[in-house]
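Handing you a structure now.
Of the protein chains in this complex, all but one are displayed in their positions.
Let's look at chain A:
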Amino acid sequence: MSDHNVPQKLLIRRLTKRLKLVRVWIKRIPAEIEYFRLNMAILLHMSCDLSENKQRILHLMPCKICGDKSANVSTYFTPYICKRDNEVYTSSFRGRPLYGKKITVPSGYKGIIFVEHKKSEIGNVKRNLYVTGTFPHFTYWNYDKLPTKNDALAAAMDWIDIAEALHSTES
């Protein structure tokens, strides 16, 4: 393990429990990163192919599903997604009406999905997260509420521009 993978500066903002914005500053990026030490405890394994063919379709649900397993999204959810006016999508989950909107991952950022096979119960233990795919955009769903610019998630994207201004080095 070499030091060049340790970020000089790290900023993580939590959007939701499962979605996080991470900004990292590193001296130089090696041509091929195998792993990336996010901080003392977390090691991100990047060896997986990050190119287009690993792209995944993501739905950010307005609820917590108390369980962790694969879901029949393509048969139970995707066929019912309907595009409406003004970029609004509709669907249902467990009978509840959902209104959704697509958000493109802003430039300069990359949507990456990590999976952790075994989460340690004890704190301060080294954790390994593995890349399983990437996403160029995702759909966020509101429960019975049309998506607007004021939704927490859409508004959170403002932070990206502000962070850019706040943390960029003066040229």
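Please note the rule applied: contacts are C-beta pairs under 8 Å (C-beta built on N, C-alpha and C of every residue); 3 or more make two chains touch, one makes a residue touch a chain; residues count from 1.
The rule is short, and it goes like this: contacts and distances are computed from a predicted model.
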{"item": "Omitted chain (choose from \"RBR-type E3 ubiquitin transferase\", \"26S proteasome complex subunit SEM1\", \"Large ribosomal subunit protein mL40\" or \"Ribonuclease\") - UniProt protein name", "value": "\"Ribonuclease\""}
{"item": "Touching residues on chain A - with respect to the absent chain", "value": "10-16, 20, 38-39, 41-42, 62-67, 69, 71-72, 75-77, 79-80, 82, 84-85, 90, 92-97, 114, 116, 127, 129, 143-145, 152-153, 155-156, 158-159"}
